[in-house]
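Only one protein chain is missing; all other protein chains are in place.
We just call them A and B in the order they show up, numbering each chain from 1.
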Amino acid sequence: MVGPLLKGLKITFSHLFKPAFTVKYPYEKIEVAPRWRGKHVLRVDEEGREKCCYCGLCEAVCPANAIRIYGEEAPLEKSDVGKIAVIYEIDYRRCIFCGYCEEACPRGAIELTTFYELAEPEREKLLQTKETLLEKR
Amino acid sequence: MVMWIAVTVVKLLIYFAILMLFVAYGTLAERKVAGHIQDRLGPYHCGPHGVLQPLADGLKLFFKEDIVASEADKFLYFLAPALAVVPPLLVLGIIPIGESITIAGKTIPLPIANINVAVLYFLGVTSLSVYAIMLGGWSGNSKYPLLGGLRSAAQFISYELVLGLSIIGVVMLVGSFNLVDIVKYQKDMWLFIKQPVAFVAYMVAAIAELNRAPFDLPEAESELVGGYHTEYSSMKFALFFLGEYANMVVSSAIATALFLGGWYAPCSFLSFIPGPVWFLLKTFALFFFMLWIRWTYPRLRYDQLMGMCWKYLIPITLFNILGTGLVVILKAGGV
Partner (left out) sequence: MAVKEEQQFKELMAKGTSLGQVDEDIMRQNIRTQDLWVNMGPQHPSTHGVLRLILALQGERIVDTEIVIGYLHRGTEKLAEARTYHQIIPLTDRLDYLASPAMNFGYVLAVEKLAGIEVPERAEYIRVLMAELARISSHLLWLATHALDIGAMTVFLYCFREREMVLDLFEMATGGRLTTSYYRIGGVAHDLPEGFLDKVKEFCEIFPKRVQDYDDLLYSNRIWLSRTVNVAKISAEKGLALGLSGPSIRGSGVNWDLRRANPYSVYDKLDFEVAVFDGCDVYARYLVRRKEMLESCKIVKQCVEYLEKTEGPVMAKVPKVFKPPAGEVYFATEAPKGELGYYIVSDGSNKPYRLKIRTPSFANLIALPEMVKGQMVADVIAAIGSIDVVLGEVDR
């Protein structure tokens, strides 16, 4: 009867001197896997043109209806196919980070990055627009 | 006379400061021990390795909104947290932290009150702490605290008995209720070697009296949310906490005096370290033991706890008394 009780004490005592398993988060950042589905980014090609050609597939495939997209004709120096998304909004109040937009995109224009600190103090700031999404070169 | 009063007041202040420091850092120790046992770090943010955490906690609790349950019995509701702190502070007076010290040619006895019935006083005063929990459970006019209060009433009455019976063995051997006499008796051999059963029974009963896991049924946060202190917030809640930790410290200190040889060093070559240091070290060891137990075992059920008390602990302590009595009589020359 007492044996198992003592064994329990032994286990907990031995852990007292083992290194901690936790990460001191705000001081240390966690490395996430490359496939991590974090903040979105709108890619640009080598010449600095937006890859997105306003096909609307991401908007259609989004299970949470988080994406709003509106496009117009554009000159070739802005887009290689002559179409560009003027409005590209992802509402992070709705987004579930399933990664379907990335999978649906035929040109690899939208991707999910490994950036994970997405909390904002105000709800309005969670609406991601083209300015916050577009890749900076 | 004036001198005596001045010395006693100074002693009181020092003892109180030591107790409060012990309590404050007891909470930190609890969280640190829990953290390291569970492969994490515990408080880390306030000060290096969280050493300022008790201050932060105190400040936070002080500035928190004080919510009074609207249907509460106001008088008892305010009385209960105050009652929780009083008993351990009362016991503080009899703790024999050392024998005496000599300052400027004057010998000053270290215990605040060296009374002849210290053990009885301890038992009497600690049994008051049940009122805090019972009244706290009752006065909130809420169901979970009521259940917690009911549990604590039954638990305290049962374990008070075990506590008393386990000390009787010691008292029989020493032949005195005076804690200083009891410690002096242990100069050569600690009493827990002569009275191992009583020591174990005392520790179990003490943990049960303190509502510590695995006997923390009156609060049992996974069953009764918070038990008796569910309806309390801010400093009232803090007082309950303070009372619990102060009680732990005081119980450990009394156990040190009763079983672990008080201020005496474990072996003679270590006796260059002053007695009070030994006393505090031993107290902390028992305190740590209580933390260690808490983070190891699951919680017993209410009926099982009562069963353990009445079916096992009380008969065992009674047999212990019988055995001790026989030994005492035989040594004294027999019948």
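Criterion: a residue touches a chain if its C-beta (ideal position, glycine included) is under 8 Å from a C-beta of that chain, and two chains touch if they have at least 3 such contacts.
Keep in mind it's a predicted model, so treat the numbers as computed, not measured.
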Contact partner of the left-out chain, one of A:32, A:86 or A:118: A:32
Residue touching the undisplayed chain, where the options are B:121, B:241 or B:302: B:302
Contact set of chain A toward the excluded chain (per top definition): 1, 4-5, 7-8, 10-12, 15, 21, 32-37, 61, 63-64, 96-100, 103, 112
Touch list for chain B against the chain that is not drawn: 34, 37-40, 143-144, 147, 151, 213-214, 216, 220-225, 295-304
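Everything that follows uses one rule, which is that only the chains that are shown with their structure count from here on.
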Distance between chain centroids, defined by C-alpha means - chain A, chain B (Å): 53
Residue numbers on chain B that touch chain A, as the complex places them: 33, 35-41, 44, 292-293, 295-297
Residues on chain A engaged by chain B in the complex (per definition of touch): 5, 8-9, 11-13, 15-22, 24
